[in-house]
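Below you'll find the structure I mean.
Here the complex is missing one protein chain, while the rest keep their positions.
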Amino acid sequence: MVTLGDLVAHLGCEPGTADADIELDAIAPLGRAGPRDLAFVSEVRYLDALKDCRAGCVILKAEWLDDCPVPCVCVADPYLAYARLSRLFETLPRPAAGMHPSAFIDPTATVPASASIGPGACVDAGAVLGENVVLGHGAYVGHGARLGKNSRLWPGAVLYHGVVLGDDCVVHANSIIGADGFGFARGADGWEKISQLGSVRIGNRVDIGAGVTIDRGALDDTVIADDVIIDDQVHIAHNCVIGRRTAIAGCVGMAGSTVVGEDCTFAGQVGVSGHLKICDNAHFTGQAKVARKIEEPGNYSSGTPLEPTRQWRKNAVRFSQLDALQRRLVKLEARLNALDEAAGDDD
Amino acid sequence: MVTLGDLVAHLGCEPGTADADIELDAIAPLGRAGPRDLAFVSEVRYLDALKDCRAGCVILKAEWLDDCPVPCVCVADPYLAYARLSRLFETLPRPAAGMHPSAFIDPTATVPASASIGPGACVDAGAVLGENVVLGHGAYVGHGARLGKNSRLWPGAVLYHGVVLGDDCVVHANSIIGADGFGFARGADGWEKISQLGSVRIGNRVDIGAGVTIDRGALDDTVIADDVIIDDQVHIAHNCVIGRRTAIAGCVGMAGSTVVGEDCTFAGQVGVSGHLKICDNAHFTGQAKVARKIEEPGNYSSGTPLEPTRQWRKNAVRFSQLDALQRRLVKLEARLNALDEAAGDDD
Partner (left out) sequence: MVTLGDLVAHLGCEPGTADADIELDAIAPLGRAGPRDLAFVSEVRYLDALKDCRAGCVILKAEWLDDCPVPCVCVADPYLAYARLSRLFETLPRPAAGMHPSAFIDPTATVPASASIGPGACVDAGAVLGENVVLGHGAYVGHGARLGKNSRLWPGAVLYHGVVLGDDCVVHANSIIGADGFGFARGADGWEKISQLGSVRIGNRVDIGAGVTIDRGALDDTVIADDVIIDDQVHIAHNCVIGRRTAIAGCVGMAGSTVVGEDCTFAGQVGVSGHLKICDNAHFTGQAKVARKIEEPGNYSSGTPLEPTRQWRKNAVRFSQLDALQRRLVKLEARLNALDEAAGDDD
């Protein structure tokens, strides 16, 4: 339970039309919020729903105050306020400090008393955990890897040897940081493996989803800068460098040695070729095929629109004839020009 | 070993031309089935291979009876019969009930005696397992999560806190249900994490492949209805709702808050944008880019056909000129119309 007074204090804003004693149990969507729920309006299109709102309190912009039938608090950015307040309603207790007896900690590892090490977790030789680190059940920290303070590995997450994770990071379950990059040379009889001698360096406040893979570098490190956020099942190949605050949505795949700027966004399933340079503030829509360098900030896309399959098939066949079609058009233009000229001559 | 009598009893059908005493050790493809193998014909195109079949028994449709040189059993749907019989030939023993001494079960968790808890598995505080639940090696069930009766987690599968899984479900190895949805608000200095306060609710008889991620909801739950089947490496983002019997093939990615109807099918690598509504009985071919709502049942596709790269490159360049090309065509049409009119005037 949280009081409105707590919320207002947490946001550092004015109490608006609401009483500081209002008690709130949860955050709920506008449509189903009841008297003990907090709700939010972040966009104009939700104002209609606001009219019937029964929430205990609504966070909104001052300009929408008059549309609100229940107590409300005004802020400049309600969505950001929602993000900040959401933590107050988290019910999962933080794991207690201490080491589960079934965890295996190498005697040469550094584990502060404030750390919480779950059942079956493993910290290998020479690894160093910062204050308040949480390792979930079965998480693994390899030889000489380092986690900064307050960072958390959820169950089954794996940091290979030498990986460095900054402060206040989250790595969700079964994600793998520092597996070998995909480096092989072709020999006479097959593939000759290239030992991946670099590592992965991850900054502070980096949030990594579940089932992610970020490979270690071949010679230099793979680098993820501060404040990058990465969704589930993203793959980042060896020696990529991802700039600050860049956001990468689910199932994006990035090939090796690509350098991405700051404040970029990648929507789901975007594929990025290797050895590219992508400038700051470049944004890619879902499934975009990024196979060339990007030097201008802006939005980029590729692909074709969804169509009923029968219709799509016809158009897809024509795609394979596009170059021929274009040539036919050019020919037609030339013939028409000739006709026009001939007609001109006639006059 | 199974007798033909067992099979017929299991299917509840007539014995056909086969002797109930025939002993069968395995199911085999038509082409290599021997006298102790059971084989199936489910489509007309396999009738050719049937002629040379040496199987101990063949399951087929009554109309193909005369084409079969060996004993056979007739059923209305041989492929469905194959599915039902396949279980009789499963050789992997069900794990014995009981708790491996290396498993960690919180004293406040509920684990029936019929459950089988593998080495290193962990059941956290307040979690509740139904009868006959099987947890594989290293599987994790978070705080307050619930598994219905007969459900099984294979090794390394992770259910986060509060996740609810129904009866008779399967979750294959290293899949992750209930990690945080990808929710962040942009603040002045970077991304402000939105606590994901919802959970994941999964119905009965849901089959989930390996390496899948299904994220917990932001406020409401992410919901997977009864009888949904999900292949490996699928990603379902926060607050998606998937309708009954919908089938999702490998590597599909679905962005947040999308609502999918019943009996839909998604082929491999389909990408679905967020906040869409997809009606019942919509079907998507591989790699389809689903970026708009679907209101009509049917088959949908996107993309371009595979071509030799040299040829593809030419056509791909033309794609980028398509709008210009169309304008040139329109101009040509106008010029030709003008010519025609002029010609008409001449007459």
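Going by the order they are written in, the chains are A and B; count residues from 1 in each one.
Basically, contacts are C-beta pairs under 8 Å (C-beta built on N, C-alpha and C of every residue); 3 or more make two chains touch, one makes a residue touch a chain.
Because the structure is a prediction, the values reported are computed rather than measured.
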If I consider the whole complex, including the chain that's not displayed, which of B:Arg146, B:His161, B:Arg205 or B:His238 touches that chain? B:Arg205
Could you list which residues of subunit B touch the chain missing from the display? 26-29, 77, 79-80, 82-84, 86-87, 89-93, 100, 102, 118-120, 136-138, 154-156, 170, 172-174, 205, 207, 209-211, 226-227, 229, 231-233, 244-245, 247, 249-251, 267-269, 285-287, 303-310, 312-313, 316-317, 319-323, 325-326, 329, 332-333, 336, 339-340, 343
Where subunit A meets the chain that is not shown, the residues are 102, 104, 120, 122, 124, 138, 140, 143, 156, 158, 160-162, 174, 176, 179-180, 182-187, 189-195, 197, 211, 213, 215, 219-220, 233, 235, 237, 251, 253, 255, 269, 271, 273, 284-285, 287-292, 296, 298-305, 307, 311, 314-315, 317-319, 321-322, 325, 328-329, 332, 335-336, 339, 342
